[in-house]
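Sharing a structure, written as structure tokens. Questions coming.
A single protein chain has been omitted from the complex, and every remaining protein chain is retained in its original position.
Here the chain labels run A and B in written order, and each chain numbers its own residues starting at 1.
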Amino acid sequence: MEKSVKIALAGNPNSGKTTLFNALTGSEQYVGNWPGVTVEKKDGILVGHKEVVIQDLPGIYSLSPYSLEEKVSRRFLVEEGPDAILNIVDGTNIERNLFFSTQLAELGLPMVMAVNMMDVVKKNGDKIDFDRIAKALRCEVVGISALKNEGGREAAEKAVEMAKKTVVEKGPGKLPDVPHVFSGSVEHAIAHIEESIQGKVPARSIRWYAIKIFERDRDIIKKLGIGVGEMKHLEEHIRDCEKELGDDAESIITNQRYDFIKRLMDKSLALNEKRKGKPTMSDRIDKVVTHRILALPIFILSLCVMWFLAVAEKGPGTILTDWANDGFLGDGWHLPFSTHECREEGKYKGMEFEDAQGVFARNDASKTAWEEAYLEKLNEGKADAEKVEEMPEEIDEKVAAGVVAKGVFVEDEETGEPLAKECDCENCAKKRESGEECEGCGCGCGEPDIWDVDFAAYKAAKEFEEPDPKQFGVWVPGVGALITEGLEKAGVGDTVKSLVVDGAWGGVATVLGFVPVIFIVFLFLAFLEDCGYMARVAFIMDRLLRRFGLSGKSFIPMLVGKGCGVPAVMAARAIENERARRMTVILATFVPCGAKTVIIAMFAALFFREQWYVAAMMDVVGIAIIILGGIALKKTRFFAGEASSFVLELPAYHMPTVSGVWHHTWNRLKGYILKAGLVIFPACVFLWFVMHFDWSLNLLADEEIEKSILHDFGTWIAWVFKPLGFGSWQGAAASVSAEIAKEQATATLKLVTVGMEGASSGAHIQNFFASISEFPKLAALSFMMFNLFVPPCMVAIAVTFREMGSQKWGWLAIGFQLFVGYALALCVYQFGVLFAGGGFGVCTVMAALVFLVCLWAVVRPARKAAVKT
Amino acid sequence: MTLAEMKEGERARIVRVGGEEAVKRHLGALGFVAGTMVRVVGESYGNQILAVHESRIAVNDATARDIEVDKV
Partner (left out) sequence: MNAASAIVLAVVLAFAAFAVWRCLRKGAPCSCGCGCKSCGGRCRCHEGE
């Protein structure tokens, strides 16, 4: 059994470390481009070498003991001790990267330096002398290109080789070869320190420890148990150096490292003369992208592009979502390119499926309308008990002869209005093709198509059966249809069928149906992140936020939040200033996360098909809340204080790899799909039960839903939502259920409106909103905004409390978020109603008051900062 | 003068990095040490994008005000 070999993979952020790690271990770790999105150390097995473990360390700039990532790395490197280090260095930024490398080299472990991005170095025409660097740092140096998968494997294997060799050769007291980076007096002091800690530390790392003590690293001093007396003695040496060089110990070390590196680079780095002083491609892009005036509009524009692709009427997102909802998960769909005219004998021979459906719709409308009229006539004068509800087998010809159904039309699925007439004459056909309105040819085209049906017409209409999609192409039944069919064939009873089809499946399908939309959003974000643009966004937002006393560092977590609020809240840890961190935790979840995007997707599809910008608006509103909310919070006594520093590396732009973007996207998407099965499913099962049973646990019929537990619960709290426009038990239930998972709101809506009219996907939800408010679109908007901007799902709330560290702050955060969401929905609905002519009322006054309070909170003069933080 | 006073396109050599310990350290690791050359690549609303060695570092004016430089 071969002993396992541990290789530590260490390097700066943005050095390509994670790409290399993925290539070496075949894993799919997500690549982050900015601080605060580090993941704790990961490990993987080197492909092809079962005994070799590659330990990926967080991207860090230095081994100081100050940030969590650095501490974790130090602990691993110094205490656990890998068998070798694979140091990845960005070849296009080699000087800065070497700062970390010198520290790693001092650990005395076998080390291979992999100089990455050699493809770019070559393209730039720069030259790097690997041998010189290897000699100076006492390690192996090779060139690689992780992106192009060149050299990475070999570099890792070389590290393994070195690790194995050293294991064999290692003997007690044999000091490894470590670079001597510092000047005379500093080396002198270090030598003294090394003497005094002999035996306390592993021989190979004695130099590293000594340097740390020189820097007065408290962690190390404590760990080594260096007594006060001993330290005083060492202090003398340190202070001598400080006096001589006129700087503090840490700065001396830092400066001298860079001096060393500079001398080394003068001999080993030859930058292409032609490039000198010229702006790089990244610089040129940044000139535009961070331009004083253009920057913000460009960012908003990119968001708009994203939302356009995701939810615009004819965009890919909507096409895929409609297919998913109606076809794949619903009734079924034709394989693309397989559709053809009906070849079977019958009413629809020679027609395309869509036309056949249209013909059927007309005849079905005629049939239904006439039957209604017939029944009405039959029931004239009869007592209620005697009335006939359904069409009898035999039709009374005498009565039938006199029955004419008037004003029959086919409803347009979206508007509910009668479909428009389309005449076949050449003129109209031509005009329709070119997209023009058809008028003036006297055919009535464009007018609502309404007609009357008499008995003869009824008899003819009755003959049209629903067109069988299988006759028009390769038909793939939808999952929903399959489930329903399956259950029916198995003879499952209606109740259980309802549980499965309307409850569990209905809810899950609703969420899954919108996966295409969040897929597009995630894809777009992954692309922006991987190419390096997001770092610029953080920079741009800092400029904007700073004018209001906030920091761009706080914005980074919010960008993370577009995927999920949990890491967004946690990313606030990167902010040192306690107040700023707290504020970031409160504000981080106002940017719609993936789950909230499902809500946006649904409402965009149902109510704002033509106004895709409403979806984009939600992001803008989120950002606005962050800014305005931040301003308001800053003015309270809890948060007043100075704005902090902002330092952020902007990595060079690079074309993201397909696999990188794909993995990035898929990792997030996978979560939502799993969530649908593991969270939404049981939630919907629970909701179904609570909708179909009353308090005594009697099973209720569909119409008796008003007696159900859910109905009572919903009604109990519905009054809270009345001023917001969706004060019904359904709206209440949906909003509350959203705390389990934000997307549950969509599933719950689907479940509770199943009794409403409208068989097609979603029409019942539209009808629902129409039934609770005179202004359904406004109520829908209000509902959407409420759920988007109140506290996030329970998981994220739990993280909020944890990151805040105290109950008081946790509740403050939740309280603030609740207020914001409620106030927003309230004002949107009430003012919307007011402007739409809905009249003035108590709630309008309430909204106005709330609005004024918010305005005051934002606009009032700031408190003078009492103490400088 | 301080870094904050530099304009786009100008170069300077760092003389001293001041400010809070934590920020100083972070800047140090990024290459902001006495003797290093910096060039202002972009500047707006007080925030700057600086070229330090071959990297690009964005800083706000509060941070830049703590860095003493000699214009070149």
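Here is the rule we use: contacts are C-beta pairs under 8 Å (C-beta built on N, C-alpha and C of every residue); 3 or more make two chains touch, one makes a residue touch a chain.
Please read these numbers as outputs of a predicted model, since none were measured by experiment.
K.L.:
The chain left out touches which of the shown chains?
P.N.:
Within the full complex, the chain not displayed touches A.
K.L.:
Hey, which of A:Gly199, A:Gly246, A:Gly491 or A:Gly837 is the one touching the hidden chain?
P.N.:
If we include the chain that is not displayed, A:Gly491 is the one touching it.
K.L.:
Quick one: which of A:Ala163, A:Ala324 or A:Ala504 touches the chain that's been left out?
P.N.:
Result: among the candidates, A:Ala504 touches the missing chain.
K.L.:
Just to verify: which one of A:Lys430, A:Arg802 or A:Arg860 makes contact with the chain not shown?
P.N.:
A:Arg802
K.L.:
Could you tell which one of A:Met570, A:Ala763 or A:Met804 touches the chain left off the display?
P.N.:
A:Met570
K.L.:
Which chain A residues would touch the chain omitted from the figure, given the whole complex?
P.N.:
So the residues of chain A touching the unseen chain are 27-30, 39-40, 42, 44, 487, 490-493, 495-497, 499-500, 504, 522, 563-564, 566-567, 570, 594-595, 663-664, 667-668, 670-672, 674-675, 677-679, 681-682, 685-686, 741, 795, 798-799, 802.
Convention: only the chains that are shown with their structure count from here on.
K.L.:
In the complex formed with chain B, which residues of chain A make contact?
P.N.:
61-62, 64, 66, 92-96, 99-100, 247, 250-251, 254-255, 258-259, 262, 279, 282-283, 286-287, 290-292, 295, 535, 539, 542-543, 546-547, 551-552, 576, 642-652
K.L.:
Tell me, which parts of chain B touch chain A in their complex?
P.N.:
Of all residues in chain B, those touching chain A are 17, 19-20, 22-31, 33-36, 41-42, 44-47, 49, 51-60, 62-63, 66.
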